[in-house]
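Note that one protein chain is taken out, while the other chains of the complex remain in position.
== chain A ==
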Amino acid sequence: MYADTMESKSPGYVTPKKPALSASARKIKDNAADWHNLMLKWETYNNDSFTIASKIVNLKIITESADSMLDETTPNKDNITTDKVELDRLCSELLHILENMEKIWTKLEKITVTFKGICDLEAYQFPGDISKPVHFHTWPTTLFYETSKTMVDMYKKEMELKRTIIGDLAHTSDQDLRMVYLSCWLYQPYIDNNIKVLLESMLLETGHRTF
């Protein structure tokens, strides 16, 4: 059933232990790789969107200080219109990136669902006390699902937070609140620092990383 050629080439410490991966194992391994790539993508989007968000805040501060000087000088109407156009442009750009981040989150959800699917399948194949297969080193499939679920929950909260922030970012005039919005955006308070450990463990277990 399995091709035996892989075995001779791969060194002992690298998964797969078996000559080739079963369908479930392959799916798990691909999922782990997807997790890694999607997280990197998310980081890029997060940094890009932060740059735009801070531009929005700066622009708001500039226009507000211009407004407060209204009585002293006649406002330059052209300036105000260009500022508004620019603000509009930045806001839609930010929304666009947020949509992309939303897509990433949906993909992460899907990955978690497939982990759950594999767990259900195994529960069906090996009912009751029959020990379930370990596809790689030590992790049972349920651990992949639980890890993925923990991680995706962090992103879920983060997504909600970002949605709320984007709704108010260009409207609030509270300077402190703006700063809180920006720090929330950049530092992602709901994504725990241990998420890297979770991801790396998953990569290590599936053989994407070696000891």
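Following the convention adopted for this analysis, a contact is a pair of C-beta atoms (placed from the backbone, for glycine too) under 8 Å apart; a residue touches a chain by one contact, two chains touch by 3 or more; residues count from 1.
Following the convention adopted for this analysis, contacts and distances are computed from a predicted model.
Per UniProt, the protein behind the absent chain is "AFG2-interacting ribosome maturation factor"; the candidates were "Multifunctional methyltransferase subunit trm112", "PPM-type phosphatase domain-containing protein", "2Fe-2S ferredoxin-type domain-containing protein" or "AFG2-interacting ribosome maturation factor".
Remark: the omitted chain is touched by one listed residue; of A:D67, A:D153 or A:D174 this is A:D174. Counting over the whole complex, chain A has residues 157, 160-161, 164-165, 167-168, 172, 174-177, 179-180, 182-184, 187-190, 193 touching the chain that is not drawn.
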